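Rather than the whole complex, this shows some of its chains in their spots.
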């Protein structure tokens, strides 16, 4: 099974909860999880920025093999470059497009 | 691919983000999007009301061919008539029912 988490809100507590749930998911032996991804856009981009609130957890998730994806439209709107992101974070053309693509491939969607 | 956006919160910033993501999605050439719908209920109904905050964007989305659907339970609870809605907005018996129906038809779900 595959799961994508959607990070979008400007709420540090919510973002931390999201990252905790992603971590817990990888440790839940009652489900067979093949892939976990995180798609971040709008104000949910913060933990993906180098030095941003939550960026240490994002690093741990990347090390655990979770794909972390940033919306390019958001980067443009916030005047952020790829080099402003935590190393290993990917960019996607649009968050909405990526979330649609992943769900069409069978990913479950979770919006913390 | 098909995508449904769920508008539910009483947060103008979140509603604007939702509408922006819907617009960006239609411009993302990396995914083949056949249909986009918006289902609004509870306090997410605001941009669907004539003259409401965000209603100009809703008009643009309707013109772009996006289906915009209002929950009838919400209209009843808020004492709103069909004539209070932006022209072109449809009503559905329940927001939850419509979101279930669309996902069962293969729509990806995005909750901004």
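Letters A and B mark the chains in the order given here, with residues in each chain numbered from 1 onward.
Keep in mind that, in the parts below, contacts are C-beta pairs under 8 Å (C-beta built on N, C-alpha and C of every residue); 3 or more make two chains touch, one makes a residue touch a chain.
Note that this is a predicted model, so its numbers are computed, not measured.
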2 chains shown - copies of the sequence in the complete complex: 3
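The rule is short, and it goes like this: only the chains that are shown with their structure count from here on.
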Chain A on chain B, rotation in degrees - Cα superposition, rounded to nearest 5: 120
Mean-CA-position distance for chain B and chain A (Å): 24
Chain A residues touching chain B - in the complex, by the definition given at the top: 6, 8-9, 41-43, 73, 92-104, 109, 111
Of all residues in chain B, those that touch chain A in their complex: 1-3, 14, 17, 21-22, 24-25, 27-31, 33, 106, 108-112
